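Left out: one protein chain. Kept in place: all the others.
For clarity, chains are labelled A and B in written order, and residue numbers in each chain start from 1.
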Amino acid sequence: MLVQQLINGLSLGAVYALIAVGFGMIFNVLKFSNFAHGGVITVTAYAGYYVAANLGWSFLPTLAVAILVGGLLAMLVELVGFRLIRRRGGSVIFYFVSSVTIGMLLENLMVIAGGPTFYAYPDMLAKASYPVLGASVSTVNLVMLAASTLALVTLTWVLYRTRTGVAIRAISADTVTAGLMGANVDTLIGVTFFVSGCLAGMTGMLLGMTQTLFPQLGRVVVKGFIAAVIGGLGSLGGAVIGGIFLGVVEVMLTATIGSGWAPVLLFLILLSFLAVRPQGIAGVIAQEKA
Amino acid sequence: MGFYSSLTVFTGLTVIAVMGVFVLTGMAGLFSFGQAAFMAVGAYVAGLLAIRMGLGFVPAVLAGVVASLAAGLLVALPVMRLRRDYFALATFGFGEAIRALLNQSVGITGGAMGLFGIPVVTQPWMVVGAAVWSVWLVRTLKRSALGRDWQALKTDEIAAEAMGVPTYRRKVEAFLISCGLAGFAGALFGFYTSYVDPAMFGWFRSAEWIIILFFGGINSITGTVASALLLSALPEFLRFVAQWRVPLYCGIVIATINLRPRGMFGDWELSLSTPGEVLKGVRRRRGLAQP
Partner (left out) sequence: MVLCFALAAGLAAGCGRRTETTERETGPIVIGNIQDLSAGASVWGQGLTNGATLAIEKVNAEGGVLGRELKLVSMDMRGVGTEAISAYHRLVDIERVSAIIGPPFSDIALALAPVTEQKRVAVYGYFMDERCTTPSPGRVWNFMFLGQPSCGEAARIIASYAMQDLGLKKFGVLFNRANAWSVAWIGPLVDYVIRNGGQVVATETCQWEDTDYKTQLTKILRAEPEALVFPNYLREIVVQTQQARELGFKGPIIGPNAFFVPFAEMAGKAADNIYFANNIDYGEPHLQDFIKEYRERFKIDPVAHAFMGWDAVMVIADAINRAGSTDPVAIAEALATTEGVPGLMDTITISPHTHRPVGMSLAILKIENQNYIYIGRKRAPD
């Protein structure tokens, strides 16, 4: 029972971690919490479904499509929702409202596009679950765990070992100066959104596979936000730790006091956590621009 | 209780709550995702006292307001010193926790089935009166020293602190005022519909209030009121476009934020002297035209 619950917690945590990393990318660069991420997740889940169910594509090509759609959509979101605000030097509040609204817009567009039916992905994986230590782990969750680890490793490599990565870190520290130093800020921010969108695409399709398809799918982004805060906003490693931590705590609470009371206790834990260690587990306070 | 009077009530209640959001977000620059939960606290406390203890309308509404103030204090004290993101997160968590609490305490609140049997007392004119009063209150606050402190800390918290503004205290005050107004709207709401359930107070409603504020202009009370009137009445009249209603609404807001970031009204305020100034302007223009 304990092993199964721990595995349940890790599986849930993998989902949160994947969202928190995508979230953290944007936070790193523009210093705001991008709730449009949830909308992108929803759209990619539908896109993946379309390819898998109507064209009959198998798992990996479908995943590739979802990732690509997510990346392109995120770039579009940046163009429509944030570019003008950034050019103007608008305050964080504007990004925030813009992102919440875009999230809402994408969700409702899916209500219209999807019509009044629910959808479920066709079975694409040979085996739905594997037995581990007498418990069962679903394949999709394994893929998720692998995906968030892989994404994190790749991202770290890109950010610290490539020119683009260095430039992205430069604009995250100071957009204006980096621009003066010759970095193409628009392109780099576009790239950041693309990468974050790719992560959203991955999340969206895997979520769609485990949870069926519905327009409110992306609302889970809030849990990713909480995970990102717990991990330390802006720290990618922290996001993963925060996601796993949140997943395990949530499952343990549900297992002991029940799903009804869990949000109440989770809130109290969050409050005390913020009071005691506001910088998050990773301990890096993201720089706040004046 | 006709269609227009119910529209008046719901619009009026939105105005009251949005005035709270104006203080919190427009003036002090703070974000709350849980304002609707404070509305829930007001509605449930007032409703429960009226049903279970037979408390009258006025004391019940007052108790509802006091309860939401107390809840606000609980959230504000630990997190108000932190980054604004964290405050937003804490209010969101609070909203979820309140809904869970209402759903769980079936014996007291009726759980998901809701609380019903609250006496119907609220009349449209009361809500209109309350809305006018809250607008007046916020307008007075905006012009007071308190209002200037808020605006100072919104623009630059460190500089404000250096100038002697007790920023922590001021932020808590702004939050409490907004909680009180949300609770007030909630109490009136319960006494109008006679039925409340936890699903009525989700974070979507909180987000909607923020959208209203931004549409009107975060620095303009006039703009905020106008946008509250427009945006809460608009969906009613947009019913014919059925499912395109919400996307349309979102499109308007995104366009506003991107193209007219100060909102429809910018910093402009309507005041009693406005008609006079307009007249003066007209006269001046005429005067220029004459040699």
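Side notes on the structure shown:
In this section, a residue touches a chain if its C-beta (ideal position, glycine included) is under 8 Å from a C-beta of that chain, and two chains touch if they have at least 3 such contacts.
A quick note: this is a predicted structure, and the numbers were derived from the prediction, not measured.
Here the missing chain is touched by one residue of A:S58, A:T187 or A:Q216, and it is A:Q216. The residue from B:A17, B:L30 or B:A100 that touches the chain not shown here is B:A100. Of the residues in chain B, those that touch the hidden partner chain are 1-8, 10-12, 15, 96, 99-100, 103-104, 106, 111-114, 116-117, 120, 124, 128, 131-132, 135-136, 139, 193-195, 197-200, 221-222, 225-226, 229, 236, 239, 242-243, 245-246, 269-270. Even with one chain removed from view, chain A keeps its contact list with that chain: residues 1, 4-5, 8-9, 11-12, 15, 108, 111, 115-120, 122-123, 128-129, 136, 138, 207, 210-212, 214, 216, 219-220, 251, 254-255, 258-260, 263.
Basically, only the chains that are shown with their structure count from here on.
With centres taken as mean Cα positions, chain B sits 30 Å from chain A. Note for the complex: chain B touches chain A at residues 25, 29, 31, 75, 78-79, 82-86, 88-90, 92-94, 96-97, 99-101, 103-104, 156, 158, 207, 210-211, 214, 218, 243-244, 246-247, 250-251, 253-254, 257-259, 261. Chain A contributes residues 33, 80-81, 84-85, 88, 90-94, 96-98, 100-102, 104-105, 108-109, 111-112, 222, 225-226, 229, 233, 260-264, 266-268, 270-272, 274-275, 278, 288, 290 to its touches with chain B in the complex.
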